[in-house]
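My structure is below; once you've seen it, I'll send some questions.
Just one protein chain is left out here, and the rest sit where they should.
Showing subunit A:
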Amino acid sequence: MRVNFTVNGRPQQADDVWEGESLLYVLRERLGLPGSKNACEQGECGSCTVRLDGLPVCACLVAAGQAEGREVVTVEGLAEHARRRAAGDGTTARAPAGTSLDEARRWTPAPGGPGAQALSPVQQAFVDAGAVQCGFCTPGLLVAADELIERNPEPSDADIREALSGNLCRCTGYETILDAVRLAAARAGEAG
């Protein structure tokens, strides 16, 4: 079947989608967006966390057909999502522009390089706090942490722990991850 939906602000079409396929598979294998990670496939680990119509969900548990007509934001679109939010563009998800697939594929974490975009504040905070070890859980944590700060600009430690309770870090690097979220929230507070 064919699925039409919006990913990181751009309309996308996926063809030959198997009816039992997950949104995660479509993102990774059909749209070339491997940022969302595939690990447990049962909603335990959170490494496939994306925003579906604004809400953080496990992409592995959304049937591809359920994404029809919906708005998805993945880690590849997080910087642009954050930039538009900061610019006060309330229509982030619905904006016709956004990160193109080609742009997303060329994306590198090196700031300022050719074709590279600035990191989102949460991504930059993860870099600065050293919150990345093997990196596998990072994309899901970034999406979850960004949504937390969007919803709650001054989260307590308990708020952070709860918001990230569905994201597992196999390297057990939780302390620096908490540091990074506190740092991102503090910087957002200073900027605001």
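Going forward, contacts are C-beta pairs under 8 Å (C-beta built on N, C-alpha and C of every residue); 3 or more make two chains touch, one makes a residue touch a chain; residues count from 1.
What we mean here is this: contacts and distances are computed from a predicted model.
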Record-based protein name (UniProt) of the chain missing from this complex, from "Cytochrome c peroxidase", "Glutamyl-tRNA(Gln) amidotransferase subunit A", "Carbon monoxide dehydrogenase" or "YncE family protein": "Carbon monoxide dehydrogenase"
Option from A:Glu44, A:Asp102, A:Glu154 or A:Glu175 whose C-beta touches the chain left out: A:Glu44
Which of A:Gln66, A:Gln133 or A:Thr176 contacts the chain that the document leaves out: A:Gln66
Of A:Gly9, A:Gly35 or A:Pro56, the residue in touch with the unshown chain: A:Pro56
Residues belonging to subunit A that touch the chain removed from view: 1, 18-20, 22, 41-44, 46, 49, 55-58, 60-63, 65-66, 68, 144, 162-163, 165-168
